[in-house]
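Let me begin by handing over the structure; questions about it come next.
Other chains of the complex are left out, but the ones given are in their true place.
We just call them A and B in the order they show up, numbering each chain from 1.
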Amino acid sequence: MTIRALVWGENIHEQKNKVVGELYPEGMHGQIAKLLGEDGEISTATAVLQDPDHGLTDEVLAQTDVLLWWGHADHAAVRDDIVEKVARRVYEGMGLIVLHSGHFSKIFKKLMGTPCGLKWREAGERERIWVVNPRHPIARGLPEHFEIEYEEMYGEPFSVPEPLETVFISWFQGGEVFRSGLTYRRGAGNIFYFRPGHETYPTYFEPMVGKVLRNAVHWAHNSDAAYTAIHDAPNVPVGATLEPIEERGPKLHADGEEGFR
Amino acid sequence: MTIRALVWGENIHEQKNKVVGELYPEGMHGQIAKLLGEDGEISTATAVLQDPDHGLTDEVLAQTDVLLWWGHADHAAVRDDIVEKVARRVYEGMGLIVLHSGHFSKIFKKLMGTPCGLKWREAGERERIWVVNPRHPIARGLPEHFEIEYEEMYGEPFSVPEPLETVFISWFQGGEVFRSGLTYRRGAGNIFYFRPGHETYPTYFEPMVGKVLRNAVHWAHNSDAAYTAIHDAPNVPVGATLEPIEERGPKLHADGEEGFR
């Protein structure tokens, strides 16, 4: 079965910053899509901030199995109603892979419920990514560790909730560590945060990074039908109980009435 | 050390609904505060929706160790800026205990990052609460199970993230089950959701419910200093690294510059 991945890119620095533009002439989203395209079971599309509705219309979201999110310079420009729609699709079972500076995106902060802050330093230092959960599907086929020679440092404490599982931890040359691969579930949606990917470095040309992203798309994919019932809070009328009960005591609500939200 | 608990009540049905008003003449918040007051190590105050700033000013929040939240009829009336402030204090270490219909409160949904929906039925049926995590601090001194003869049913699936620990699971007469006691951490803040507490029943006069709430206040209390650094995302300049590194590669930011948010 083909997994339909959508790579969302902010697409600002590619346009405004010479280094980034030269490094990623087809956009970071374009290069990330290329990495995914190496997997014959993944079909890829891209969308950018500047598209109408940021390229995230109901139709597009309904046909997306896994969304990858890269943003940095202007998280605030993402419309709140679109963020809400994306969150709803995650709850229904769309996978979400949040990349690097996407830790401060509206969608990630909304789904985590925490500030998602961290330390950082842009000095082109060496990052060594350790697999702490070998044979986790996201680490499939990886060596025990791999290095990215030039990267921005992200340092702990990373203010996110305790994950379901920690997959990667990074070592930085300057003395910091960071939980670089974390898994979550929100509703029916699988979420993976993956740290590397600063725009001034060729991170998305790294073979190991491509492998992680492809693995993550497979892991995040929920092949079951959309779980739309998650948006409801149904009243179960007394007449329809699974076991016989008699109605007792004072009531606020009439039978079958909708609850307060 | 005295733990400063603040019981927040929506205080609507106590005023508008005859049954609730007669059951809780001093407000549900008043009765919950009484339950906490049985513990000499807890000092209690109350605040209600109708107070200026809902009674949740910076001064009050700064002096609150653990906040208890009961709301139902008008979650939407809680101001967004106040919700934001409460969330900030939770991240800094204020404990939060969310009660019953507070599952749909803005603050709980924000901290969970999920819809927090569930099934429900108001039929005065029997709820039996099982301790599935004996000797968890919140279950301290409880029997293996206790019953609330008249309660509203809440049924699974409860769309919240996987908790740190499940403490209680409820059995309902009509055939449903519910995870009735769940723990979370968000930043430095401990969060406990506790299911029972429908306003038309005398749940907050139940001795076992009082015991759970007092235990939960102790558990949620973080005696360490407020963790205000959680609101920062500091740049670590190259000149101040813990290990010597040389700066390399292209940069977006000048040294010590603030990052994008």
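In this section, a contact is a pair of C-beta atoms (placed from the backbone, for glycine too) under 8 Å apart; a residue touches a chain by one contact, two chains touch by 3 or more.
What you see is a predicted model, and the numbers here were worked out from it, not measured in a lab.
**Q** Whole complex: how many copies, 2 being shown?
**A** The complete complex, not just the displayed part, contains 4 copies.
In this section, only the chains that are shown with their structure count from here on.
**Q** For the two copies chain A and chain B, what rotation in degrees overlays their C-alpha atoms? Round to the nearest 5.
**A** Superposing chain A on chain B takes a rotation of 180 degrees, nearest 5.
**Q** Express in whole angstrom the distance between the two chain centres, defined as the mean CA positions of chain A and chain B.
**A** 27
**Q** Under the touch definition given earlier, write down the residues of chain A that touch chain B in their complex.
**A** It is residues 13, 17, 19-20, 72-76, 91, 101, 104, 110-115, 117-125, 150, 153, 155, 157, 159, 161-162, 164, 173-176, 184-187, 199-201, 230-238, 241-243, 245-253, 259-261 of chain A that touch chain B.
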